[in-house]
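Here it is, the structure in full.
Removed: one protein chain of the complex. Kept in place: all other protein chains.
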Amino acid sequence: MEFIAPSLNYAQLAPMLIVLAGALIGVLIEAFAPRASRFSSQLFITLFALVASLAALFQVRNQSSVDAAMGSVAFDGAGVLFQASILVIAILAIFLIADQENFTALAASVPGSDEEREAVQADLRVTEVFPLTLFAIAGMLLFPVASDLITLFVALEMLSLPLYLMAGLSRRRRLMSQEAALKYFLLGAFASAFFLLGIAYLYGYSGSITLSGIQESVVGGAGNDVFLLLGVAFISVGLLFKVGAVPFHAWSPDVYQGAPTAITGFMAAATKVAAFGAILRIFYVSFANAEWQWRPAMVIIAIITMVFGSVVAITQRDVKRMLAYSSIAHAGFLLAGVIALSKSGLEASIFYLFAYGVATVGAFGIVTLVRDSSGEVGDLNRWSGLGKRSPLLASTFALFLLAFAGIPLTSGFIGKFSIFSAAYESGSTSILIAGVLSSAIAAFFYIRVIVLMFFKDSVEDGTSVIIPSALTTITITVSAAVTLILGIYPAPLIDFIATTATFIR
Amino acid sequence: MTTSTSLGYLIALPLAGSIILLLAGRKADKWGHLLATALSASSFGLGLYQLSQMLRLEPEERAFTQKLFSWISVGTFNVDAGLLLDQLSICFVLLITGVGTLIHIYSISYMSHDRDRRRFFAYLNLFIAAMLLLVLGDSYLNLYVGWEGVGLASYLLIGFWNQKPAYATASKKAFVMNRIGDMGLSFAIMIAFATLGTVTFAGVKEASESASTATLTGIGIMLLIAAAGKSAQFPLQAWLGDAMAGPTPVSALIHAATMVTAGVYLITRSNFIFDAAPTAQLLVVIVGAVTLIFGALIGTAKDDIKKALAASTMSQIGYMTLAAGLGPAGYAIAIMHLLTHGFFKAGMFLGAGSVMHGMKDQVNMRRYGALGKFMPITFVTFGLGYLAIIGVPPFAGFYSKDLIIETAFNAGGVKGILLGSMTLFGAILTAFYMTRVMVLTFTSPERWEEDQHPHESPILMWLPMVVLAIGSVTTGYLFTRGDALVHWLEPVFGEHGEHTELLPHKVVSALAITAVIIGASIALVKYQFSEVDAEAPNKVSILTRLARKDLLQDSFNESVFMRPGQVLTRWLVKGDDNVVDGTVRLVGRTALGAGAELRRTQTGFARSYSALILIGALVLIAGIWVITQ
Amino acid sequence: MNALTTMMLLPILGSLLIAVIPSDQVLRIKQAALAVTLLVAVTGVLTWFNFDSADTAFQFVQSVEWIPSFGINYAVGVDGLSLVLILMSVLLTPIVVLAGWNESEGGRWSAKVFYILILVLETMMIGVFAATDVFLFYVIFEAMLIPVYFLIGGYGSGDRAAAAVKFLLYSLFGGLLMLASIIGLYVISGANGGHTFDIAKLSEMHNYMSSTTQNLLFLGFFIAFAIKAPLWPLHTWLPGAAASGTPGTSVLLLGVLDKVGTFGMIRFCLTLFPDASRTFTPVIITLAVISIIYGAFLAIGATDIKRLIAYTSISHFGFITMGIFAMTTQGHSGSTLYMFNHGFSTAALFIVAGWMASRRGSSKIADFGGLQRVTPVMAWSFFIAGMSSLALPGLSSFVSEFLVLVGTFTRYPVAAVIATFGIVLAALYILIPVQKALHGPTTPGNENLPDLNIREKVAIAPVMAVIIALGFYPAPLLNVINPTSAHILEVQGFTDPLPSDSAGK
Partner (left out) sequence: MNPYNYLYLAALLFTIGAVGVVVRRNAIVVFMCIELMLNAANLTLVTFSRINGTLDGQVVAFFTMVVAACEVVVGLAIIVTIYRSRRSASVDDASLLKR
């Protein structure tokens, strides 16, 4: 058999390639650049790579082709939107990550050991975090545009592996951080095993590894439905794990709490976009015609996820855990978009993902600012009276919470409205009702935090709000602005999405 | 018609007076009472002018209505702020403004030592205005406004000294019991609108000709309830006794002469309804009869002079109601008794006030006695009123009451005999308790406490008493001369056909006079010619004991309405917190509990998480399998 | 420029103006707030004069595209109903500002924040009545919870935080149910002639619904409004909120915000779901009657003057609801007029009660006594307000209450009869506090309470004037209201019952 030289459309792959290049340069810097200059150069490279990639993406925003890389990457409107959202969120998140206060001096050192103390005194910095982030971002960019199963699997691992490591880099409470890394890794690997098996069965079902190929055999009805069933089920396990849907959610509260807050924010926002991008593509492109098989199950999972996330969040005392459960609930809401299985569903999901992602980064950005002598203060009770001490910060956090709760004039409301109407339009009333009820429950704990911050008197226990670094300020400000603008005048974005968002097969 | 414009002023003047006095505040203390009196008097003047205008015209042209402006107009529900002046309302106008003015004058001196005299006069003016609106309104809704207006004025005046808790309570009681009556009035209006499509007197009168008896009976009964509330008729009579908490002039004006007779006005005004609704009419008679005995019985046992008079008022209005219930024959007579009663009862109340004035506000008659020689004018005027009320010819009460008794007998059949004898019995009781009052106060030996220096009241006080006394002597004769009043009112009440003469006029008069003699002599024996002890004796007949307790009216209301109401309220208050709000809180707690439970699934052990994933995967497969099969 | 939009913009601009005044110049801030609200009031009155009452269509309409792809517009316009309510709102606000001159003190935050919140709230109050786009209405309906929430929680007294939260959660719950219904409408409209939120277009949609759908959507709206209005048994949030808020806040809460409920019943429940309205009328009338009696009894049992007023309002809202669903012109006009009158009589009661409480330092009825001797003017103001609350003929509320009763009686005699017993209870719940607080001997602690000062007199005088003037001459408002109510009923296909007797003949 003769060998065909692969023909690649570099313009369309550029966004990903640029990020990867940035990552590699970062590795080289780690290897050769003197310690002193590392941080600045890393930061520069990273930002440069991301901005450049965004620019490159902008260049090709209107193109669409199935064979960007021999049919392994589908380049289309939806893909562009996912990638753009990921890049924007990533840039915002990098600003948080750049605040090195969050990261351990020397990841390898044993917590509490002299080694660690020396490292701290020497003011070492884990600048590796930048290339790791870039690798993860590259994976995330690839995930939602991957159009065959290999690429899908590779992308999944590519975004996961760096995250496993980054979860373990926290400067304080390192045992927790490492535990988070371990759990995330073991469970992640476990889930990806299921994912892989799913791939295998789909391959067995259709004899093809491209999404379009699978779609054809689903339409054609050829092949053994048992394999299709197993394939869909196992692949869903892998994907639902990533978005943290019940019952595959268990990792997220622990990891969210253990990981350095900046990373949590990045992971919570960006991973959701990437994973949902992939889910949407797979289910819209390949399994659309088999909806009768998976949709009811998905509906049930969505409902359970919303309700579970909201109900458990009520009882949380730690702000990061609370946000984790709220993100579980939001995963449930987003599944409504998958179930809608319509263009409006797709548009709604994209808008929701972007709005939610931005707000999430902002919220975690604020979490990094509330500290005492021993680092961040997660305990919500110690957040009481924050509104008195730093009204601006408290109000901003309140804004994000209101957005999560879906109160009008915030982006969250538009998102919620559009996604639920899409779901209801496609006939799933149960989702609408469950969504409304769980939103009511959710409102309870968002408001509880607002009450704590504004209506409770502050406890003098050294909890204070540090002056945010310029970069952090930028992140928070931008996120807040976006959240508000998308709430008051979302028309431009919605129209843009409406004109762009399409999947090609 | 040219004079029509002045109808509005009739009401506006006193209303303006009250507003000015209330807004001006202490500044008006100097001249407030004078202004109020002047305004009231000028209304009276206007009234007389209207009367003269009417006299110029033919009887059927005398009535006229004047539309001030369109008040409420929604869909077919159109009510103008319209005034109706006719032979009936003019009587009231003159009574109200006339007696009203006299009592203004009286109060100038009676209240001279009260720091809030200005406020008192403001209220009086307010009352005059409201009462005039009540009798001048051309529709039931306008009447309703005046109706509650006088209720408000009465509330304010009863509670004028509301820093005394008992008085405050009394005023509240009066208002609430009146509201029960008002409810009846609103029902009547609603039924009228729903069935007849109008609420004006003229409209209802016209529609009533084609209306079903059921409808009219309904309206009639509701109107009766309203009348009972306002006129302290059974079963809504309980408030009148306590209403004596107000300053005596108030009792004279509102709770004797005018307001309490509004019920009678309402019934006579609605004659066209009752004429067409026999059942309702019968009820009116019954209520009247019961009340006249009820009140009289209470009157026999009261030692408080004002309460005794109040009881008598109740009983006398019973007479009027009864008469009004006797149909065309009775309306005019009811009004006649109403007017004469207005004079003599007001006079006697003022007399009582004058006595209290001389006796340091002592009201217990057992502490009076032999006051006749200390306050002669009061004695004489009161005495004339007394003769009038018990019905001694030729005093006013004789004529009116005599006619009522006669009409009652002539109602025909058993009913007639029954009612007739009841009215006669009432007459005996009246004579008894009024003589008792008279004797205990003026003629029997003195039983004062120490440091009492009884003295006659100043001229401003006795002048009105004299005028009223004259009224109570003459009016009866004037009204009946050639059936003057009856004919005057005929355009309103219509001709009353010839009725069966059960007893000739002379006989009835004879019976009536005998009744008076019997009652009076018993009283004389009991109080004039035998020792009266200053403390109310305890060893008395059960009847007396009951009568002292107002025949248990209050205890009845308390045990049947108040107590259960309070209990219900307490339950509801508890229930609202525990049951209604409790349910809401329960929902919240449930959510929290569920959260706490589900939280346990987050054990922290990676292996349990992976187990969860594994199970999840299997369930998912199973689920999809089940669905697809 | 459009009159309504101007009216909505003015307060916003005012709040910006206040925002730039330094916080320490409290007096300046107050004056600014007063000036702005007065200006708005004037504009409101002018709008009233320019309103053509003969024309039953919406007037002063303006429609600007907001989110075109969802068919959402910024669309405003008024008919008789909304005009009256807007007029009430803009008249009450300056009175509230003047009456509660010192309310902002003792709050958690500065006077500045207080008045900014008030002004923002005023904008929303106007907008919520003026909106002719259901989405716009919903957005404002939900968003206006936030300023009230902070006004109660930040400046109230007693357990203000808890009260505020209860209020917010209750309302949010209702709001979410309504959101579900709105989504339903949106989807149905999409299926029948394109997505829209225009109330006129949506009022056609009931032709395309199954009766079940219509009933469910109706309930979504109605429950939301029944919570706002508050109707038994959804009223339990009100007493707490009203008692904890500052008098001014409570006036706006009871006087204006709760009217949104009854307003919505007419504007949305009836117009959008005529058949469902008919279906549920018996139930609703029953609930209304229960509210009337129940609220009255609780008011009689109340020991706190503010709670008492709140309970009386529950009774009054029962009347309003009953009048609305009686479906007669008298009932409708009566209810609309009732909304206006209740606004003013409750305002009077609450303002005076607030003065009493702030002077005495307690709102327990038992703590007062014999005020009539000490503070005659204040006592009189309370008394007149009370008389208006028990609908004394000659005062404004009598006209409306009687219209409601008559209007109900012609169609639902039993309900009307039971409701009429409310007037006896009303006498009790007003006269009991009057006796305890104003009458009787002056009790210790009240001997030297100061009487109303000039400012307070100026504030209360116009309210009294309106109460009395409208009692004798309601025509100016009725002329505006009647055509609208007639029109609404006409569209509903209702005609007033004819007089039963004369009809026969």
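As written, the chain order gives the labels A, B and C, with residue 1 at the start of each chain.
The definition used in the following text is that a contact is a pair of C-beta atoms (placed from the backbone, for glycine too) under 8 Å apart; a residue touches a chain by one contact, two chains touch by 3 or more.
Predicted, not measured: the structure shown is a model, and the values here were computed from it.
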{"item": "Contact list for the unshown chain, restricted to visible chains", "value": "A, B"}
{"item": "Contact with the hidden chain (one of A:76, A:99, A:254 or A:347)", "value": "A:254"}
{"item": "Contact residue for the chain not shown (choose from A:75, A:153 or A:424)", "value": "A:153"}
{"item": "Chain not shown: contacting residue from A:164, A:283, A:383 or A:413", "value": "A:164"}
{"item": "Subunit A, residues in touch with the chain not shown (by the definition above)", "value": "107-108, 110-111, 149-150, 153-154, 157, 161, 164-165, 168, 174-176, 178-183, 185-186, 189-190, 193-194, 196-197, 199-201, 203-204, 207-209, 253-254, 257-258, 321"}
{"item": "Sites on subunit B contacted by the missing partner chain, in the whole complex", "value": "599-600, 602-607, 610-611, 614"}
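The rule we apply is simple: only the chains that are shown with their structure count from here on.
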{"item": "Innermost chain, taking as reference the mean of every protein Cα atom displayed", "value": "C"}
{"item": "Distance from subunit C to subunit B - Cα centre to Cα centre, in angstrom", "value": "37"}
{"item": "Residues of subunit C engaged with two or more neighbouring chains", "value": "none"}
{"item": "Of subunit A, residues touching subunit B in the complex", "value": "182-183, 186-187, 190-191, 194, 225, 229-230, 232-234, 236-237, 241, 247-248, 250-251, 253-254, 292-294, 296-297, 300-301, 308, 311-315, 441, 444"}
{"item": "Of all residues in subunit A, those that touch subunit C in their complex", "value": "387-388, 391, 402, 405, 407-409, 413-414, 417-418, 420-421, 424-425, 432-433, 436-437, 439-440, 443-444, 447-448, 451, 454-456, 489-491, 494-495, 498"}
{"item": "Footprint of subunit A on subunit B - complex, ascending", "value": "588, 591-592, 594-596, 598-599, 601-602, 604, 606, 608-610, 612-613, 615-617, 619-621, 623-625, 627-628"}
